[in-house]
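The structure appears below as C-alpha cells.
One protein chain omitted, others in place.
On to chain A.
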C-alpha cells in the first residue's frame, strides 16, 4: 500500500492507503479527525470544508495522492491554533450569535467563512451581502441569517 505524508493541524502525519481514496475518508476513517463532515461526497454541500495552505477546499473531492508532502491541511480542529488562541474569532462570533442548530454543517461553514473573509480582505474590500450570497455551504436547519451576522461580526476581529 502506498504511503502519503502531509501536515495536518500542525502535525506531520503519514497514512497507508490507496492513492485514489479521497482525503475526507483518510481524515475521518483512518486518522479519526471527524470535524469535517460528509454531506454529499460531490463537492456540493461543503460540509467537509477545510483549508489547504490557508485556502478553503473540500477533501471529499481530492484523492489523497494529490496532497503533497509540504501541504498544510487545517480542519476545524486545527483552526484555533492558526491564530494562537483557544478559539478563532469566527468561532467566537458563532458562539455570540448562537448560530448552530443541529451543528452538522457548522465546522464547514466556519472554515468557509474564514476563507471568505481572508479572500475579501486580500482584495482590499469589506464583506458585502453579495459575498455572503456566494457561500455555497448548505445548512439544512436554515441558520443562514445568523451565519451572515456572525461573519460580518468576526470580520471586524480578524
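Keep this in mind: contacts are C-beta pairs under 8 Å (C-beta built on N, C-alpha and C of every residue); 3 or more make two chains touch, one makes a residue touch a chain; residues count from 1.
Basically, contacts and distances are computed from a predicted model.
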Consult the UniProt record of the chain that does not appear here and report its protein name from "Isoquinoline 1-oxidoreductase beta subunit", "Sugar ABC transporter ATP-binding protein", "Molybdate transport system permease protein" or "Response regulator". "Isoquinoline 1-oxidoreductase beta subunit"
With the missing chain put back, one of A:62, A:127 or A:155 would touch it. Which one? A:62
Which residue numbers on chain A touch the omitted chain? 17-18, 20-26, 28-30, 32, 34-45, 47, 52, 55-63, 66, 75-77, 80, 87, 91, 94-95, 98, 100-107, 110, 115-116, 119, 129, 132-148
